[in-house]
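Heads up, the thing below is written out as structure tokens.
A protein chain is absent from this complex, but the other protein chains hold their places.
Which chain is which? They are A and B, in the order written, and residues in each are numbered from 1.
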Amino acid sequence: MDRFFYLTFDGLSRGAVYAAFALALVLIWRAARIVNFAQGAMAVAAVYVAYSVTGATGSYWLGFAAALVFGLLLGIAVEKAVMRFVDHSSPLNGVVVALGLVLITQGVLGMVYGNEYRPVTTPFRRDAFDVGGIALLSRYDVFVFAAVGAVVVALTLLFTRTAAGLRMRAAAFAPDVSRLLGVPVGGMLTLGWALAAAVGSLAGMLVVPTELGLHPTAMDVVFVSAFTAAVVGGLDSPIGAVTGGLIVGLLLSYVSGYLGATVAPMAVLLLLVVVLLGRPGGLFSSSKARLA
Amino acid sequence: MTDVREKRATEAVQSKAFKRKKTPHPIWYAVAGAVLVAALTHYLPPFRNYQLATVGAYFTVTAGLTVLTGLNGQLSLGHGALMATGAYTFALAQNRWLALPLSFAAALLVTTLAGVVIGLAAARLRGPYLAGLTLAVAVVVPSVTSTFDDTFNSDMGLSIALDPPPGAVAMEQWQAWLCWTGALITALLLAVLVRGRFGRDLRAVRDDETAARLAGVHVARTQVLAFVVSAACAGLSGALFAVLAQSVSPGAFPLTLSLFLVMAIVIGGLGRLAGALCGAVLLVALPALAQTAGERSGSQRLEGNLALVIFGVVLVVVMLAAPGGLASLRLSTIFRRKR
């Protein structure tokens, strides 16, 4: 039973990060109908910025803030300089351009920082509290939950309570009508990208310390898990992204704990197949047959 | 190697009968290609032959993928895994029976079956959901090989027993012939296939599923069939890569391979076999060129990373400037625009 609790908490803390990352994917999908395959690479770039800033100033929090700001700016830059000019007649085009951005980002990071793993610091200790002999959560895990929770709350408020959020939703769902009603559709799109990239950077900051270290390809595997999470939850649904992230985190933890680490990717595939064949639009899809 | 995708549906309808007469049967392209390859393998030094063979092996899979993605609109990020299926089947069959044709047949058969399974699931999914499923398929290869390591020998992979090439043929020449035989037959069959009713159905489903259904096209069946055809191509390509490498291992079929395949067909020009050929050449030439450039610069950080950046920049630029791909760039169009 100890083991079960341990695996559950281990899975939840990883799942929280997947959830944050999946949220970033969902944000862009809702705003622009693009799955941003460059999300992982962009997040890694932000973490490198944090690494440099922390290295120069010695302050984790300055680096943390720098990463979020850089993510925000990078999102704007990518949208304004590249994605805006993509021909959206086929959903494929956006995907391919994003893949191109992944290559460029990883190549440039490799040139600037080299291809070695860089250690990243954590603001809180990572050794777990013992509760009745069971190591459950570390301070760092609590920080992860808190950060992801704050993002979820903030986004929910933004989309349901503020005019900007409403405009963003309108611009995404009915761009032509919104434009007629005076919503700056282009600006809303940029805002969506900026927000998403910042959330992605946050997820990167949270996940990299728990992995092998900082490396240009550090987020590749995380991206696959997070994408799975977003698809399982339904790309349209922020609630779905969070749920999907936690499900994927738990599944990976249980499977590698009880069956072996090698089986985990197969379990993820199985989960995807079962969910998608049961509900082709994801668990939380609202509309029945949204085509691409 | 016909130009399989009409540019403007409206124009095409009128000019079709006229155009059809002018276009020679794809078999002539295949024959011309075979002659060219035979001549080239005679003159090229061994390493160039090996690269030529690699182009052939890549062309086999990109040709199938461009039909699936370009003509039928299904995006697969998992073709690397299908290639791995073909390669492993080939390796196991070859090490057991040591009969080349039999091993190729086995690789084709098994990948076709895998294609049916994935295709059945894929036919229910659209856009990013399909991409997500195939992405998970691409990632699962190392996991499968380590879980069943008695058969697949985990990360180490299998080495493949190959008979020496017949007669005095050099190994690299023999590999080039094998790969291009596979590639040209694949391309020929695909070209013939998409010229006919099947090709029309593919495009109809891609452009508008509802309209296609109204017109009597069986949408799901067409989609599954498209997936199966392209899976078979991937399987053959995987087997050819196994011949080239004389070994298979999961590391040779990483996620990046699947992504590179998609990029290759997009850069080349979606839905065109000529584009698939362009893409296959780029897959071989770009990394090699970038590596040379990196070596000349003498900086270790540039090596390898430069290839990534060049590939990325080419991809983005092509997508933004010429969404039809490199194969759509014509001197005549440029001239016409200038005038």
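Following the convention adopted for this analysis, a contact is a pair of C-beta atoms (placed from the backbone, for glycine too) under 8 Å apart; a residue touches a chain by one contact, two chains touch by 3 or more.
Rule of thumb we're sticking to: contacts and distances are computed from a predicted model.
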The complex's invisible chain, by UniProt name, from "ABC transporter substrate-binding protein", "Copper resistance protein D domain-containing protein", "Nitrogenase iron-molybdenum cofactor biosynthesis protein NifE" or "Citrate lyase acyl carrier protein": "ABC transporter substrate-binding protein"
Sole contact to the chain not displayed, among A:G63, A:G200 or A:P265: A:P265
Identified contact with the non-displayed chain, of A:V112, A:A154 or A:L212: A:L212
Residue in contact with the excluded chain [from B:G70, B:G86, B:G119 or B:P142]: B:P142
Candidates B:Y50, B:Y88, B:F104 or B:F311 - the one touching the absent chain: B:Y50
Residues from chain B at the interface with the omitted partner, ascending: 1-3, 22-24, 29, 32-33, 36, 40, 44-48, 50-52, 54-55, 139, 142-143, 146, 149, 154-157, 159, 171-172, 241, 244-247, 249, 251-254, 257, 274, 277-278, 281, 285, 287-289, 291-292, 300, 303-305, 308, 327, 330
Touching residues on chain A - with respect to the absent chain: 2-3, 6-7, 10, 14, 110, 114-122, 126-128, 130, 135, 138, 210-213, 215, 217, 221, 252-253, 256-257, 260-262, 264-265
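Throughout what follows, only the chains that are shown with their structure count from here on.
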Footprint of chain A on chain B - complex, ascending: 69, 73, 75, 121, 124-129, 131-133, 135-137, 139-140, 142-144, 146-147, 209, 255, 259, 262-263, 266, 270, 301-302, 304-309, 311-316, 319-320, 323
Contacting residues of chain A [partner chain B, same complex]: 29, 35, 82, 85-87, 90-93, 95-97, 99-108, 110-112, 114-115, 220, 224, 227-228, 230-231, 235, 260, 262-266, 268-269, 272-273, 276-277, 280-282, 290-292
